[in-house]
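Left out: one protein chain. Kept in place: all the others.
Presenting chain A:
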Amino acid sequence: MAEPEYTMEPNSEREETKPAPEFQDPALGIDIGTSHCRVAVWNGFSVELLKNARNETASQSYVTFDGETPTGGIRNPLNDELEIFSGSAIFNIKRLIGRADTDPVVHASKSLPYMVQTLDIGARPFVAALVNNVWRATTPEEALTILLVELRSMAETQLRKTVRNVVLTVPVSFSRFQLTRIERACAMAGLHVLRLMPEPTAVALLFAHKLQQTELENMGSGSEKVALIFNMGAGYCDVCVTAIAGGVSQIKGVAGSPVGGEDLLRNMMHFLAPSGVEDIKLVGLFWIAFQHVIHQLSFQDFVTIQADYGSGTTIRTLLIHRTRFEEVNRKVFEECEMLVLQCICNAKIHVKEITDVILVGGCSHIPKVRNLVLNLCEKDVPYPGMNPLESAVYGAALEGAVASGLANSAGNLKLLSVHPITHPLGIKADGHHFVCIMQSNTAIPSRKELWFTTANDNQAEALIMVYEGEGNTVEENHLLGYFKIAGIPPAQKGCSEVSVVMDIDASNTLRVSAAASCPRSRQPLSPYLEVRMPNVDDGHGWCAEALINKYGSTLDLAIPKNT
């Protein structure tokens, strides 16, 4: 993702040596949503939203199969919404990508009309679409690639030039492993990822841009704004707190969780058809009906629908009140509340310092969601000037221009986003403890070093197992990769020193290096071994188990006793 070490991008070498390029194409901003995807680009003066063949700025994110060949919703939009829910289309890709089949989010996806098969062994789930009465298996990555290929060709047709560099928005809760799956899908689609940007930070950048424009118009004082951005879409809910002044958006804290509109839908489904619906066609019908209900409940107090429960004879009229809807989804709203509080806590600010609340995403229309966020932030109204559905892609396009080197003090784009890593990073030490090396709010780029010691006498080698996550033990966290360093001089346990360095560059690429060093002098004995993370593939849960089975604690590291 970062510097192109291998030729993902043929122009990169020339770009680096060029003395201040006159004009460089800005990277494309892409927002792949759980339900819809959008593309935008900085045209030198403003952000331009690109349109699909149907002249729409948003295309539905799904993939269908026309016999052998898969096609996405951009090239081949279906006229009948029911067809998407007939089992023949793969959608909700974003909720499945990079997740193992033991993940609760994958299990929750089993109620979708297409097939999600899990064997609960920690490997990739099977995903299949019903094509001509045959279940055709594919992978979430492949489905995403198809969408990206179509978005790319759509952009190339409109811009009349080849597109290579992109900035994608991603949910805050995505692990680094999931990010690599997105990168891989992009690589398969012939795209080079400049940045993967958490969605609310993209919105923050757009906000910074808007503030800058109004400042220019009003000759404003340019005082600092502290905004809380709440983004709840179909698949994910993300929150961030940003401090903005002079076009610099400094992200103070982020929080995110895989809850969204899909969960509201599923809860409604479970509530109204508790015994479950077997027929795929009916699932589709219910899905559409409840989407409509949730949408309507944002504007009115109750909705009536006619439901047919399978047999074709019993048609029931259902009256759904908003209060009932809120009750059924209480857990989801509690989770939202918790995210906002957690984010404010991470940002180390007081609620009173928040000057603006920005609500975006498809679920930001829901009155309950609006109220709870505004109440927590002690505000009456949200910031009005944000399009709830398009702001993320606008922000991505702005970041695309900034990351392509178009932002400078001379031009008309003077923006910068300083954002932190979203999950703590550390290694396994002292048994099964997760020892944090980089905290979650560390600004990108960053470099941190920590010293460890051996856990056994005369231990010559050490296994560095890199984890990501909030848990205190490694089992709760996500294995990103592992490597072994050798050449530790023989000594009693607790005497040798091993340095572990974590390095994150501007494009959020993580490199972990380690070396043994002379006790006390801190001079490395051998060259540092540097590994780019993640370096595990699907089924990474097995790796950790296999390593423990093979080596036990013989290659363990420990936290040094304080001198």
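Criterion: contacts are C-beta pairs under 8 Å (C-beta built on N, C-alpha and C of every residue); 3 or more make two chains touch, one makes a residue touch a chain; residues count from 1.
To be clear about the criterion, contacts and distances are computed from a predicted model.
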Protein name as given in UniProt for the chain not displayed, "ATP-dependent DNA helicase II subunit 1", "Glucosidase 2 subunit beta", "SAGA-associated factor 11" or "J domain-containing protein": "J domain-containing protein"
Selected from A:Ser111, A:Gln439 or A:Asn535 as touching the chain missing from the view: A:Gln439
Touching residue (missing chain; options A:Leu78, A:Val131, A:Val418 or A:Cys543): A:Val418
Chain not shown: contacting residue from A:Ala407, A:Val466, A:Leu510 or A:Val536: A:Ala407
Option from A:Lys110, A:His270 or A:Arg522 whose C-beta touches the chain left out: A:Arg522
Chain not shown: contacting residue from A:Ala187, A:Val248 or A:Ile349: A:Val248
Positions on chain A where the hidden chain makes contact: 3, 16, 18-20, 224, 245-248, 250, 402-403, 405-409, 414, 416-418, 436-439, 441-443, 445-451, 499, 501, 503, 505-506, 513, 515, 517, 522-524, 527-528, 530, 560, 562-563
